[in-house]
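Below is one structure; the comments refer to it alone.
A single protein chain has been omitted from the complex, and every remaining protein chain is retained in its original position.
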Amino acid sequence: MEIYRVDARPIDVNEALMAIQDPAAGGQAVFLGTVRNEFEGRPSDGLFYEAYAPLAEKEMARIGAEIRAEFGCLHVAMIHRVGELSVGEVAVVVAVSTAHRAEAFLASKAGIDRIKSRAPIWKKERWADGSAVWHHDPTAK
Amino acid sequence: MEIYRVDARPIDVNEALMAIQDPAAGGQAVFLGTVRNEFEGRPSDGLFYEAYAPLAEKEMARIGAEIRAEFGCLHVAMIHRVGELSVGEVAVVVAVSTAHRAEAFLASKAGIDRIKSRAPIWKKERWADGSAVWHHDPTAK
Amino acid sequence: MAKVTVLFFSYAADRMNGRQTAYEVSEGTTVARFFDEHLKGKLGESMNGLMFSINEEWAGPEVTLHDGDQLAVIPPVSGG
Partner (left out) sequence: MAKVTVLFFSYAADRMNGRQTAYEVSEGTTVARFFDEHLKGKLGESMNGLMFSINEEWAGPEVTLHDGDQLAVIPPVSGG
């Protein structure tokens, strides 16, 4: 089964685990991106995520097709959360199943790396001092 | 939190996920080893796992200490199942949390690689033809 | 004239004071020309760091806008 979804609801890791089940799978690698309490040493209260959902889901599906082809994934599940997230919440899950374990790690890593570099999704840091700025805003400080 | 356990009960992945939660964690990597329906092309009905539990748990804890030191893991959870497992069941989970994602993948991979090479745990394949043999038995066929 | 809906995200939405705006552009207008005429000043940056999509698919700055198109301005992404 495949999942490529942008979702405002809390991510249910078990949904991703169910999706990648396969009797031919010997390895499953699951990456969870979680909201940290600091960024580059500055205390943070959390993140706001925004996505251009239709294009983000298309791009995630393309990345899924790539890692299936490159690493022989049996199944791929990618869910990215949007909205206001608190410290500790799951922002993104990339789960894959493969016949052997080495490919599972490579595929999951390639999946999250490519989501981060290509999916039209943005995060705004809610600094603990009360200010809030978009990541990659050229005028941010 | 740390978990290093050999367990005859089905593995609850959520227990491992809870154990590695940390407000400073930006990445969590979870590896699940699952029982396949074949090995080297020969159909299988499942695996029987046996462990020398006290020493296996000590060795897992040592591996956990190593990957914490080498990759800066915030938390490590390792659970290895024993007993009769059916195709699709989880035989082992290695879950880690780290500040950044690259280290999470490296730590989780090192964790499972070292468990496989060092923990006193053995698997017996239940071939679909009814025979059963221990892996690494020098006289097995 | 072609009616075009333009979507903004992240800091670009802040600068444009909204996430969606309707524009009327002359026939034959490319994304690049539209950007120069309508967005460059308010966004305060060149097109170099931005990407675009038309009707939910990636599109280069050379692509011509048509009536009913939905153009999205995609700032550098920061998901994950």
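Of note:
Per-chain numbering from 1; labels A, B and C assigned in written order.
Note that a residue touches a chain if its C-beta (ideal position, glycine included) is under 8 Å from a C-beta of that chain, and two chains touch if they have at least 3 such contacts.
The structure displayed is predicted, hence computed values, not measured ones.
Counting contacts over the entire complex, the absent chain touches B.
Note that of B:I3, B:A29, B:A77 or B:A91, the residue touching the chain absent from this view is B:A91.
Within the complete assembly, B:E50 is the residue of B:E2, B:E50, B:E66 or B:E84 that touches the hidden chain.
The set of chain B residues touching the chain not shown comprises 33, 49-52, 54-56, 58, 80, 91-92, 112, 115-124, 134-140.
Keep in mind that, in the parts below, only the chains that are shown with their structure count from here on.
The geometric centre of chain A is 26 Å away from that of chain C, both derived from CA atoms. Centroids built from CA atoms put chain C at 49 Å from chain B. Residues of chain B in contact with two or more other chains: 101. Taken residue by residue, chain C touches two or more other chains at 80, whereas all remaining positions touch fewer.
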